[in-house]
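This part shows chain A:
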Amino acid sequence: MTRHSVVLAAQSDNPAARSRAIEAIAVAYWRPVYKYVRMKWNIDREDAADFTQDFFTRLLEREFLDSYDSHKGRLRTFLRSCCDRLFMNQTRDSKRLKRGGGSAHFSLDLEEAERELAIAPSSESPEERFEKEWIRNLFTQGLQRLRASCECGGKMIHFELFQRYDLEDADSKPSYTQMAREHGLSVTDVTNYLAFARREFRRCVLDQLREMTATDEEFRCEAQALLGVEVG
Partner candidate 1 sequence: MTQLSDSVVARLRTEMQVPDLEGTRYRIVRHLARGGMGSIWLAEDTVLKRRVALKVLDLVAPADDFGARLLQEARILAGLEHRGIVPVHDAGTLADGRAFYCMKYVEGQTLAQHIAAKNIQEKLRLLERIAEPVDFAHAHGVIHRDLKPENIMIGAFGEVLVMDWGLAKVGAPGLRSAENEISTLVLLTPNPSRVTGQGTVLGTPGYMSPEQARGVTTQLDRRADIFSLGAILAFMLTGSVRGEALAVKGNVPRPLRAICEKAMAADPNARYQSAGEMTDDIECYLNGAPVLAYSEGLLERARRIYARHRTAIVLVAAYLLMRVLFILLSRR
Partner candidate 2 sequence: MNKVLLGLVLGAILGAIDGMTAWLTPEVRAQIAGIVIGSTVKGIIAGVLIGVFARKVQSIALGIGFGLAVGLLLAFIVAQMQHGYYFQIMLPGGMVGLLVGYATQRYGRGQQSQRT
């Protein structure tokens, strides 16, 4: 069975496949890149937005990705190093140009990204923020998959319960009884539906992760990093 990987597709010779793959990578990584450069190089939002656009445009034009080797490191570490290199080169050569007109333009929701940056802890390093953004994006994409999967399977109630309970901050979380009442279900049903949704969410996130990695080995390493949380 051929392994579907956006990373491999992004390195392919097929322009259409490459374009789609780069777009998928951009969706997964634009926030981490944007916030990373904002924090690390202390540049304003416009410059950061231009840099981010520039970065993914160059990615599309195969400036970076051709040299990526999954055996040597993770994609996100590679992309972060490319960020640093590009920024330093541009600063050295004073060539941080605003690109436009004929260049690829990726959709960036800057307002939301800025709002999130504003509430980020000040003690956090740019690298930590990059990692967190990567995970957040991964989970967001996993949620999209979960929603699609529940819609297909006629299990939207499962998704809604999951959204209501597991995606809420602790202080606004309803109880199982409350949710059971709201949806006309028994508490047992709520428990079972939530268990299903959590299980599916996990599968969706890992499937998404698998697509974002080039090899099984890279996937396993990334999964280890993702799941290597100390649980009390």
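To be clear about the criterion, a contact is a pair of C-beta atoms (placed from the backbone, for glycine too) under 8 Å apart; a residue touches a chain by one contact, two chains touch by 3 or more; residues count from 1.
Candidate selection criterion: all candidates are chains of the complex that A comes from, given by their letters.
Computed from a predicted structure; not experimentally measured.
Put simply, of 1 or 2, the chain that touches chain A in this complex is 1. Taken together, the chain A residues at the contact with candidate 1 in this complex read 1, 3, 112, 116, 120, 132, 135-136, 139-140, 143-144, 147, 166-170, 195, 198-199, 201-203, 205-206, 216-217, 220, 223-224, 226-232.
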